[in-house]
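Have a look at this one before I ask anything.
Removed: one protein chain of the complex. Kept in place: all other protein chains.
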Amino acid sequence: MDIRKILSEATSTLGVSGQEACVAEYFAGQFRPYVDEVTVDSMFNVIAHKKGQGPKIMLCAHLDEIALMVNRIEDDGSVRFSSVGGVDPRILPGSRVWVHGRNGKLFGTIGAMPPHLMSAEDRANNYKMDKLHIDLGLPADKVRQQVRVGDLVTFNTPFTELANGQVAAKSLDDRACVAIMLRAAERLQRMSCEADVYFVCSAQEEVGGRGAQTAAFAVAPDLAVVLDVDFALTPGCGPDVANPLDAMVVTHGPYVQPKVAKRLVDCAKAHHVKLSQNVAGRYTGTDADEIGVSRAGVPTVVFSLPEKYMHTSVETISLDTLEEGARLLAHFISELDAGWEDELWI
Amino acid sequence: MDLKTLTEINAPSGHEQPIRRALLEELKAKGHQPYIDRMGNVIVVKEGVGPAPRKRVMVAAHMDEVGLIVTGHAEGGFLKVTQAGGIDPRVLISKRVLVGDDNIPGVIGAVAIHLQSAADRARVMGYRDINVDIGAADKAEAERKAPLGTYISFDTPYVEFGEGYACGKAFDDRVGCWTILRLLEEELPCDLIAAFVSEEEVGCRGASGAAFAQEPDIGIVLEGTTCNDLGDVPEAVQVCKTGEGVAVSFMDNSSIVNRELFRKTLNVAEQAGIAHQVKGSVSGGNDAGSIQRARQGIPTIVLSVPCRYIHSPSSVIKLSDADAQFELTKALMAAL
Partner (left out) sequence: MFDLLKKVLSPVGPSGLETPVADVIREEIKDCVDTVEVDALGNLIATKLGKGENPRKVMLSAHMDHIGYIVTGIEKEGFLRVTNVGGIGMVNSYNRHVVFPNGVHGVVVAQPVSGQPALKDLFVDIGAQDKDDAKRMVQLGDVCVYANDCFRLGENRVAAPAMDDRCACALLVKLLQTVGETQDTIIAVFSVQEEVGCRGAKVASFAKEPDIGIALDVTGWGDTPGVTLPEIKLGEGIAVKVMDRGSISNPALREALIEAGEQAGVKTQREVLPYGGTDASAMQTSRGGIPVCTISIPCRYVHSACEVIDMRDMDAGLKLLQTYFN
């Protein structure tokens, strides 16, 4: 498995929240060699099932990406937009984008009023999304032939390798964690495994954990591990909210099951995987929030890959950390036995 | 088990083990068969004495309480914390706490008033400013004694005072747990699903799992609720009053109460002469929201004990209101 190739392909495949068909098809194909059955459900969740007789465990990482959506075409041919998921308008001026029109994708760049024409006061404020526009280099009638209200707009940023095994791309949140699941699935082929394993690539996480909610209902797992990205240390993003780039993170707090979290920590110790820890006093802000209360309840933990510059088009991760995450996840699944539930709550 | 014992157990949301253990022991001693479900709820199903088919009534009270959780360690050995459940940080300054399962004593201090500027004095201290001090010599000792994720509770013993009042922590919602324990002593016509649920204070999570699993016909949520009957609060905006009986809700942020059940409850209370009041506010939310919307929908009502200074280290209830909660729940179950 060439992880760079997978990340490069995955992050350049269209899969905006609610309309994930293409990226779902891509990941379904990637999982197929390592599991017994792969389905894409009506929400565009990918559910990859590796059959076993033991406890039913659901791994979950989301495959959707944040993006923009056309909401108006001006008479001068410029295209106005709103966001799908949490897009910071500050990253947009000067960004290159793809506008997915009715006959394929169009190259565009995001323009804004030049600073020269703004007052000193206005220059001190950030651009607001409704003041920006996409320039397609086309007159309005040509734009209207190809672009409609509701069409998707995605970032046009190529996958980039930095020094020391760090890579940057859009939508590594959370496709890098899908890659962790893929790598773990590959490793499990060579390991003993009692558990009944469901790898779920969930849809619509960026708009509220909707895919994970329905996938968890359908799978009805005994326990779940949610993989998502978390903040890595960068200037302005300090240790009170972030963790080093070089180690996976396990979360503590009311939304995670403490004994299952401890099991993950113990497993990391046993296999010498470096692990950071963080605390969420309430919501974890991941699919775990929905999965945990599915049906009669699902003991759930959150296992995170640190990422720099989250929700930009240059999200950056460490491939070494990704590999270590996959190694730990594979061991965790492999060592899961019927006794996992003993004294879970006392 | 009395109310004092129940409230003095430390179990913030997400760390209900201590109260769960205590309830299991108590319930087994009383001859019940409790079990723990996938959300960590403690459930007892007691069959009714009425003729079949009997209504299955889930009576739920949450066993968690608001508390703090360790999020980091500062140089000098201080603990950085955030809330597990909603605590206004303004009530934390100058309080004593108990840290972790070993109940390590700690304090939350503040910069001496002499050293504060006028601007400092006006500023609200938030969780970023608050340190829990357990007397650790350095950061390493603090990390060893209270690792990341350690839960912290208020250190406030239960005291009875004045004319029939009690002061303590965690009345929200150990008072409801106490009422359920008392109900389990009774013979009731309908089936009682006694649910001591987890994680109400962080989003009513335990109750949703319990309701999904148990599929009751009716839900009765027993709560402690906001009360602001002292000080300069105009009467029309008071939520409820201590000493005026159990508070019956018509709506809050989590649910609109089933209107038929609401009327029936008021009628039952009037006929039986049980002290009661209508809760005059829609603020807050509780497990009724989770139970009402479980599966295909469940008619649900909320019966609350008015609780002054709720979510603080030192709350106050009137014990007669707790008795009224018990009496009304019992009478309502006989009338369903």
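Order as written gives the chain letters A and B; numbering starts at 1 within each chain.
Everything that follows uses one rule, which is that a residue touches a chain if its C-beta (ideal position, glycine included) is under 8 Å from a C-beta of that chain, and two chains touch if they have at least 3 such contacts.
These numbers were taken from a predicted model, which means no experiment stands behind them.
Student: Among the options B:34, B:106, B:245 or B:299, which residue touches the chain absent from this view?
Tutor: That would be B:299, which touches the missing chain.
Student: Which residue, B:1, B:104 or B:256, contacts the hidden chain when the whole complex is considered?
Tutor: B:256
Student: For the chain left off this view, which of A:91, A:112 or A:218 is in contact with it?
Tutor: A:218
Student: Using the document's definition of touch, tell me which of A:42, A:103, A:125 or A:192 contacts the absent chain.
Tutor: Answer from the full complex: A:42 touches the omitted chain.
Student: Hey, which chain A residues sit against the chain that's not shown?
Tutor: Here the touching residues of chain A are 17-19, 21, 41-43, 45, 69-72, 82, 84, 130, 148-150, 204, 207, 210-211, 213-215, 217-218.
Student: Please give every residue of chain B in contact with the chain that is not shown.
Tutor: Residue positions of chain B that touch the missing chain: 235-238, 250-251, 255-259, 262, 278, 280-282, 292-293, 295-299.
The rule is simple: only the chains that are shown with their structure count from here on.
Student: Rounded to the nearest whole Å, what is the centre-to-centre distance of chain A and chain B, using the mean of the C-alpha atoms as each centre?
Tutor: The mean C-alpha positions of chain A and chain B differ by 36 Å.
Student: For the complex, which residues does chain A have touching chain B?
Tutor: Those in contact with chain B are residues 239-240, 252-256, 258, 277-279, 281-283, 292-293, 295-299, 344-346.
Student: Show which residues of chain B lie in contact with chain A when the two form their complex.
Tutor: Its residues touching chain A are 12-17, 20-21, 24, 36-40, 69-72, 80, 82-85, 128, 148-149, 199, 202-203, 205-206, 208-210, 212-213.
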